[in-house]
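A single protein chain has been omitted; all remaining protein chains appear in their positions.
Coming up: chain A.
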Amino acid sequence: MFVPCGDSVPDLAGCTLLMPAVSVGNVGQLAIDLIISTLNMYKIGYFYTDCLVPMVGNNPYATAEENSTELSINAEVYASPSKKLVALQLRSIFIKYKSKSFCEKLLFWVKSSNCAKVVVLSSSHSYHRNDLQLRSTPFRYLLTPSMQKSVQNKIQSLNWEEMEKSPCIPEIDDSEFCVRIPGGGITKTLYDEGCSKEIPMVILLKFVSEGDNIPDALGLVEYLNEWLQIIKPCCDDPSASALPWKMPSSWRLLFGSGLPPALF
């Protein structure tokens, strides 16, 4: 359930909710971190749930001594009112058999908050790609039926590729085709529930492998930015490599502590 930080429940009507799926490479979560950090979004509440493993730590987006001691938990909601954006960040994995329950509770909250649309940032195992997918862009999108009318034209103008259907049971030759997102965590469940509950939802994902997934996260936010224009390029040169995405201070030591000098 959503629990606000302050005394009153913030009004999320008409906002776009950005959220990650806990998926291969944690790309969706890294992407949401980048968005919260770059836009300086502030915390408006917690999504308190028994579906995620508990976790606590100090403020992952700290910029100074003063704001470094705010406690963060495993599922928090941030807002940028000027851009009508709300971001849900998930920081731990699901407790066994609880992922479907989480999707139901989440989408119930989305519906009751009257969000305009939900954008799920996710990823899928790159080794599951077929030959065509290997030769094309690694980014894919999916739209629920209630989203199709409003954004189909924009999506087509961006030349984006829709996630292809693949055999439901690969071992059987004449199996039916359906959307499969291996390594995508709750992405498929969210998509199915979004379709059946008529929620305007967009899934954006990238084919990735586990490793240093920061470049994948940067790629995914730039893919999202092509459509939503969260941040504008700082100069007119289209070949300028980087938009000013700010990495949060908690992205230090991602691969562990320093090495003992005696090792060398």
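Following the convention adopted for this analysis, a residue touches a chain if its C-beta (ideal position, glycine included) is under 8 Å from a C-beta of that chain, and two chains touch if they have at least 3 such contacts; residues count from 1.
Note that in this section contacts and distances are computed from a predicted model.
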Protein that the absent chain corresponds to, by UniProt name, given "Septin", "Annexin D4", "enoyl-CoA hydratase" or "Proteasome assembly chaperone 1": "Proteasome assembly chaperone 1"
Touch criterion as defined above, residue of A:16, A:99, A:113 or A:133 at the omitted chain: A:99
Chain A residues that touch the omitted chain in the full complex: 3, 22-26, 46, 48, 50, 53-60, 62, 68-71, 73-74, 91-99, 125, 127, 182-186, 188, 210, 249-254, 256-262
